[in-house]
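Missing here is one protein chain; the remaining ones are kept as they sit in the complex.
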Amino acid sequence: MPTDSRRVPGPQDSRSPHWYGKHATRQEGDTRPDGRGDHDLRPVYLHAGVVSQATGSAYIEMGQTKVIAAVYGPREIARREEFTMKGRLCCELKFATFACRRRRQHIQDNQEKDGALIVLQALEPAVCLDRFPKSQVDVYITVLQDDGSALAAAITCAAAGLADAGVMMYDIVAGCSVRQCGERQLLDPSVGEELSQEGESAEDHGMVTVGLLPSLNQVSALTLDGHLQQQTAVQAVKTCIGGCQGIYPILKDCLVTSTRKKIPALDPKSSHASTEGQNGQT
Amino acid sequence: MAVHITLPESRKKSAAPDAPKHLVTPGDVITTDTGYMRGHGTYMDDDKLKASLAGVVERVNKLICVQPLKTRYNGEIGDVVVGRVTEVGQRRWRVDVNSRLDAVLMLSAVNLPGGELRRRSAEDELMMREYLVEGDLISAEVQAIFHDGALSLHTRSLKYGKLAQGLMVQVSPSLVKRRKTHFHNLPCGASVILGNNGYVWICPTVDDEKVESSGGYEQDLEPVPSTDREVIARLRNCILSLATHKLMLYDTSVLYAYEASRQYQVKDLLQPDIAEKVADDTRQRLQMESG
Partner (left out) sequence: MSSTLGVLSDAERLFIVHGVQDDLRSDGRACEDYRHVQVETDVVSNTSGSARLRLGNTDILVGVKAEMGEPDPGRPKEGKLEFFVDCSANASPEFEGRGGEELAIEVSNALQRIFNSRSTLDLTALCIIPEGQCWVLYVDVLVLECGGNLFDAVSLAVKAALFNTRIPTVVVTADDEGQQEIELSDDPYDVKRLDVDNVPLIVTLSKIGHRHVVDASWEEELCSLARLTVGVTQKGTIAGLNKEGSGSLDPESIYEMIESGKKVGMVLNSRLKEALEKEENSKREKIGFLG
């Protein structure tokens, strides 16, 4: 385990008291704990322009999952080895140490690096990289609270941040996930549903995350963990795509609102003068 | 759909084909006779001539040198090479030719489009990228050697220049025999360029007249028909099997290997046992022809 010499580490073999408690039995029946239907998304709140010093940023809340993304760039690539006419996109994902039920380390672990790579590959097809040659755009994502579907929320948040930063893109990316528990398909699972071990003995159990470019209908990110039959896997991907299409209008709405706020208030005298100039020319 | 999973075979001792040669390793004494001149791959220690490379001793009158069996390409003037452009610089391109230093192709050493003969201007320098970029493959001839060993190439003839559709195979440079010509239009329907540096280029047969008129610049980007493609794939597998079994590569050996492989399917030539059979058949036929 890599050690961090700059901070005072907590005791290495400490454990969460959670393991010693009694585990609450899951509610039986068809309803999910928060009363949603199987294919309902949680309420989404998305706000762009939260980090004042960044070129662009966004904050998303999907139910209790909170993610913030900051975008810096395009700026010069620090170490440039070879000539390239395409820009570069770099992505870093980090869960805050208090974000999950079990305390995480300060240093990026393998799961976070994997997540960062998935978000990077989700965003790359959407960005017009040939518009900023020899430059680099950095996206930094922090998950403040993980209550399920953190990776999907990270993808959506990063895309909104890029749009807020004014980086040219072909489309905005929306992310969504589905948890398959036996025969049930739960869209946008909460952390309890994600980690529940129910249905693991059944044939189909797993978690699917999809990143979609909605207006082009192209999938840019796809991850499946668990064991699924081929038909179930295909169904789960289709449900995720439907979920992404559902998030798309919310994304668009939020970006339009934040862009509207950035337009300077029009001065009535200056607008009159410009129309006169136009009439004079014609 | 074919999936083959086998257990490994132990290495067979290949039959020694020729008379045993004088093989040496670094530090072996070649001779204690002081009448000889030292060549490449040797050094003097006291009064003894020792080898500094693992290879075959070659004696030409009074000159003793050691030829290594597997080495990086050492260029000679007049060699035909196939190389890949690695960098576009000021008035020159750097080309990788499997040697210890990248070769240099000067702007003044290439043909201008349309076959013009004029002095290169500043505009030509800015247009370099229009002709060759990083990753492009070219065939060229070695014009000169710099004192540090880097090669200087030229593509002044119409048969050299940027290479179009086809595929490249890498073999050891010592397997390519030095011949009068390295461009072969094989009767089976494909063209092969056996670069002295070990880079072999296989492509569909080039129509010579078409090349002459355009000045070596136009690239035919039409899809290659399946029959030609199959021939190219077969040639690729044959060349690789000859290289794995250490047979010299020249037009006759490639052609014999192609004919020996016709009884098998192209993808079966990837199996090590079938590749060995093809190499053995070729070796036998070559021995019969020469012996």
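Going in written order, the chains are labelled A and B, and every chain counts its residues from 1.
We take it that contacts are C-beta pairs under 8 Å (C-beta built on N, C-alpha and C of every residue); 3 or more make two chains touch, one makes a residue touch a chain.
Quick caveat: nothing in here was measured; it's all calculated off a predicted structure.
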{"item": "Contacting the left-out chain in the complete assembly, out of A:34, A:114, A:183 or A:253", "value": "A:114"}
{"item": "Option touching the unshown chain, where B:247, B:266 or B:286 are the choices", "value": "B:266"}
{"item": "Of A:67, A:191 or A:241, the residue in touch with the unshown chain", "value": "A:241"}
{"item": "For chain A, the residues touching the chain missing from this view", "value": "15, 19, 82, 110-111, 113-114, 117-118, 121, 124-126, 200-201, 203, 205-206, 208, 213, 216-230, 233-234, 237-238, 241"}
{"item": "Missing-chain contacts mapped onto chain B", "value": "1-11, 84, 86-87, 96, 102, 134-137, 163-168, 219, 221, 223-224, 226, 229-230, 232-234, 236-237, 265-267, 269-272"}
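The working rule: only the chains that are shown with their structure count from here on.
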{"item": "Chain centre separation in whole Å, for chain B relative to chain A (CA means)", "value": "51"}
{"item": "Chain A residues within the chain B interface of the complex", "value": "82-83"}
{"item": "Chain B residues within the chain A interface of the complex", "value": "87-88, 134"}
